[in-house]
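A single protein chain has been removed from this complex, and every other one stays in its place.
By written order: A and B. Residues from 1 in each chain.
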Amino acid sequence: MALDAMEKTLRPPEIPLKSYPAKVITLASGEKMVVREARREEVGALLGTLYPLFGVAKDFYDIVAVRMYSEILGWYRYRVANEFVLVGTIDGVIAGLVTSRHVTPKLGMSLHTLTIKRGFRVGAQLFAAKMEHHLEILGEDEVYIVAESPNGFKRWMIEYQLEDRSSLFPEVRHELGGVPTYVLTRPLWDAVRDVKCTGVRPVSAQDLKSSEKLIMPSEYPQIPGFKR
Amino acid sequence: MIDFSMYDQKEPKIAAYKCLKCGAIYYPAPMVCSSCDARRDPVTGKGWETFDLEGPCTLLSWTRLWNLPEGYSKKNMLFGIVEFENGLRASGQLEVDDPKTGMALHSTVVESDERPGDPVNVFVFTQ
Partner (left out) sequence: MANVGIVGIGHTKFGNSSEYDLSDVLAYAATDALEDAHFLARRKEVDQVIVGNMASGLFCHQSAVASALVSRMDMEPVPAELVENGPASGASAIKIGYMAVASGMADIVLVVGGEVMRKVTGWVGTDYVATMLHTDAEYNMGLTLPAFGGMFTRMYMERYGLTERDLALLAVKNHANGAKNKYAHIQAPCTIEAIADGPDASVVNTYVAEPLRMYSTCPVSDGAAALLLVNMDSPKAKGFPKRPIRIAGIASATDTHCVHNRKDPLKLDAVRIAAEKAYAMASLKPSDISFAELHDAFSILELAISEEVGFFERGKSFLAVRKGETDIGGRLPINTSGGLKSKGHPVGGTGVSQAVELVRQLRGEAEKGRQVLDPKYGMAVNFGGFGNNVVALICAKE
């Protein structure tokens, strides 16, 4: 379908992004989590996965789920430039999601990380995969990162020793609301890569097939008694 | 006469204790000397001769701690237990590139304000 002139005007300029090569991580439980890029046509399963969490205030699930929902919708409907979504699946079921944006060839903008399956470091693995995509696949020099929850702050800012550039505000600012901006630089990534980032490539045909069709979780540890 | 000496900048030190009666040495000090059973005061130092615990020591064991408690903002820190030449042992922070059990170290003391409350003196073992 041809785009009308107004829609063309509204759409952001796009930089074609290299795709993220899928990998598989064996979690402590022995389950295999496939980490791969989500496709545009999978937006229904992604949004349907996030929707039930809108009312979960604990650990800021509500704010992260709502923001991710809008980020993924914005990506789908061409209102955010150069966004990518990585998804972690176990037997096809979505275990966690990350969103991020390529701003310039040198700069990435980390958006959100959300974990559904708790207790197996799914969020930590997906965040590391996101940074891997920014610095190793897309070849950026640095990624701007903010934390909106104490868990996020401890995990990203301290464990990665991110550089605090909040004093450079407003010249240096993350797109998310003005909370202090931290930065993952290439030297910082190199220093943590081996202890934070893992996964095996290529993914076997069997494992790839298991994640071919995204399945919305049928239960959420965050929502006892949830029924879809 | 006002004594202003309390305002002087002091080099941080950690004291060890020697029983004035039997000569047994301790770190930290107990209330009763375990060698001669004499009552001692580990707070005021009464009954003890104190001396700075410092200098060469040997590393007995060490760890790199990744999950640091509230107050510490580093990615990880090294800690170790050392033995001094006089046989006393101490636990503290370790700052070396490649820790190995049995390595020779040197003990220094720094002031730290990472824990809640007033600043405290902390052992830092270096090469």
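Convention: a contact is a pair of C-beta atoms (placed from the backbone, for glycine too) under 8 Å apart; a residue touches a chain by one contact, two chains touch by 3 or more.
These numbers were taken from a predicted model, which means no experiment stands behind them.
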Residue among A:36, A:67 or A:121 touching the omitted chain: A:121
Of A:13, A:30, A:177 or A:225, the one touching the omitted chain in the full complex: A:30
Residue among B:13, B:46, B:64 or B:106 touching the omitted chain: B:64
Residues belonging to chain B that touch the chain removed from view: 27-28, 60-72, 77, 79-81, 89-93, 101, 112, 114-116, 120-123
Hidden partner chain, residues of chain A it touches: 25-30, 119, 121, 125, 128, 150-151, 154, 194-200
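Operating definition for what follows: only the chains that are shown with their structure count from here on.
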Complex contacts: residues of chain A adjacent to chain B: 158-161, 192
Of all residues in chain B, those that touch chain A in their complex: 66, 68, 73-75
